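In this view, the complex is presented without one of its protein chains, the others remaining in place.
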C-alpha cells in the first residue's frame, strides 16, 4: 500500500511501527490460512514471537510497501513465517529491501481460545531446511524462557529528572483496546501492540536526543499473554543504553482488564528497540550519553552494552564471511 | 488485507465504499508505476473515470481481500486498468469474486499539475485486444461529455418531508480534506471520494427502507475536477428511482476551496449508486416505492427506470449468450 503522511514522522520517514504492523498482518494471514488448510477445528493464528529484525533502509511517504510472506518451518504447535518488505518508489521504479522478519505463530481454536491446535506439517525441498528450522525453533524456545524471568520489572515514575538521565526521557502511553485492534478471537493483533511499542520507544529516543530519530532494529519480542478487547494497555519505555550513535530503549506492555474481569494488571509483552538519530541529509548523528544514577540503571546499561557488542560482533562475522565467499 | 469491524455495517457486510477505495489504490499504484516506466518527467496517475461495476457477493469482517490489477489498454494520454477483488475466508479457504472494475487514469506531471503527460504504450498479445480497448476508450469518452452537461443540478433541503418521498431520505455530509486523503500532488485520491459517496448513498438507502442495505452496483463515475487539500467537500445524495427490490441514488460531490483560493464552489464528481435491502438470511427484500412529487423528481424517476431496464436487458442478453455457448 502507499505510505501516507500519517504513517511517517515530520522528516518523512515511515515509522518502524507501521512497518512492523504490516509485517504482522501478512504473517497472521498466511499462518491462519495454513493452519486451516486441513479439515478440523477452525482456528486463528496468534503471534507468539518476532525474531530480532533490522531496518535496513528508511521508507518514505508516497512509496509503495510490497510485503511478501512465506512459511519456512512448522513444529507440532507453531508456524515460522519469513516476511520481507520492499519499498518501491513508483516514480523511479527503484526498489529496496527495507526489512526481513521472522515471526512465530500458534493456532488457537476459534471455539476455545485456550486450546492450542496442531499445525499441518509443510514439505521441505531439502532435508537441511527442516533441520535448520528445527534448530531455530529450539533456540527461540530457550530464549522465551529467559525473558519470562525478566518480566517482574516495574517502571517507577521520577520527579524533576535531570536532562539525559533515564527518568528524563522515560515515557508511557495508555490505550483503550477497540474492536479494530483485535482479531476474530477478540484479542489484540500483535502488530497493533508493536506499533504502540515503537511509538513510545520513538518518543523516549526523541526526548533524549531532541533530533529526528528512526528505528534501527528491534530485538526479539515475546508475546507472553494475550490482551483482550476492552482492556486498557499501558506501554512504557525507558532508555537502557547509548553507544556513540545509537540508543537502546526497553519497552513494557501491561494490560489492565479493569472492566469485566476479576484479574490483576499483568505484563503482556516486553522488548528492546534500538534507534539512531539522523541529520537532514540522512547521516547518523552522535547521541548524548545516557546518565545512569541507580544501581539498577548501571546494571541495565552494562547489559545493554553486552547486547550491543554481541550484535556488532555478529555483524562483523557475517561481513567477513560474506567477504570470504 | 483483513477486513475489520470499522470496514463493515452493523450486519457485518463490508461497505462497498471500502472496496472501491482498495480498488482505486491498486489502480493508482499500477498506473503510476507504468507511466513512470520510461525516462521522462515524473508523474502521478490521477483517476479520471470508473466504469460501471457490480458487487457480485458481499464480503464480511475477518475475511481477507485479495486485490489484483492489470493494465488492459493505453491511449495517448490515458491508461485503462482492470482490477479484480476476491474475498477469501482464511478459515475455510473459500474464495469468491467480489468485484471486477475498470478504471481510467491520466498521468499528471509532478512539477506542473495541469500538464497531462504521454503514456508509454503497452504491448498487446493479440491485435483484437488493442481494437477492443480502443472501442472502450471511445465509448467512455462520449459518455464523459454527456455527464458533464447534467452537472448543473443542485440539491435543495426539504422541510418536514413525508416518508418515502425524495426529500425524506435525502442526505449530505461535509468533510474537510486532510493530508492522508491526498496523493503526492496534494489532490484527493479518487478512492477516498468514492468511499464518502458510498457512505452518503448508504444512509439515503437505509433512511428510505429502514432495513439492512448493501451496495449492489455503481454506475460509471467521472471525475470532472480535482479536489485540493484543505477544501471542504459536500457529498449529497438523493433517491432517484426504486424497482421492486432495488434503489437508485444519485450522489454529487461539491468542493469548496474556501481558504486559499478565490474560486467558487464547484461540482467535482457525480454518480448513481444502486442498493438492495437484505434480510438476516441474505435474501433481497422488497423496497417501498419512491413517492415522486415535483416534475423534476418524476423525470429523474423515468430516467432511472430507463437505466434500470437497460441494465436488466444487457444482463439477460449476457445470460442468453452464456447459455448458448
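To keep things simple, chains are lettered A and B as they appear, and every chain counts its residues starting from 1.
One rule holds in what follows: a contact is a pair of C-beta atoms (placed from the backbone, for glycine too) under 8 Å apart; a residue touches a chain by one contact, two chains touch by 3 or more.
These numbers come from a predicted model, not from an experiment.
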Hidden-chain contact residue, picked from the options A:144, A:175 or A:307: A:175
Option touching the unshown chain, where A:203, A:218, A:249 or A:278 are the choices: A:203
Residue touching the undisplayed chain, where the options are B:2, B:116 or B:173: B:173
Contact residue for the chain not shown (choose from B:207, B:224, B:267 or B:305): B:207
Subunit B residues touching the omitted chain (full complex): 5-6, 9-10, 163, 173-174, 176, 178-180, 199, 202-203, 206-207, 210-211, 229-230, 232, 256, 258-260
Residue ranges of subunit A at the interface with the undisplayed chain: 5-6, 9-10, 156-157, 159, 171-176, 178-180, 199-200, 202-203, 206-207, 210-212, 229-230, 232, 256, 258-259
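Convention: only the chains that are shown with their structure count from here on.
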Approximate Å spacing (C-alpha centroids) for the pair subunit A, subunit B: 38
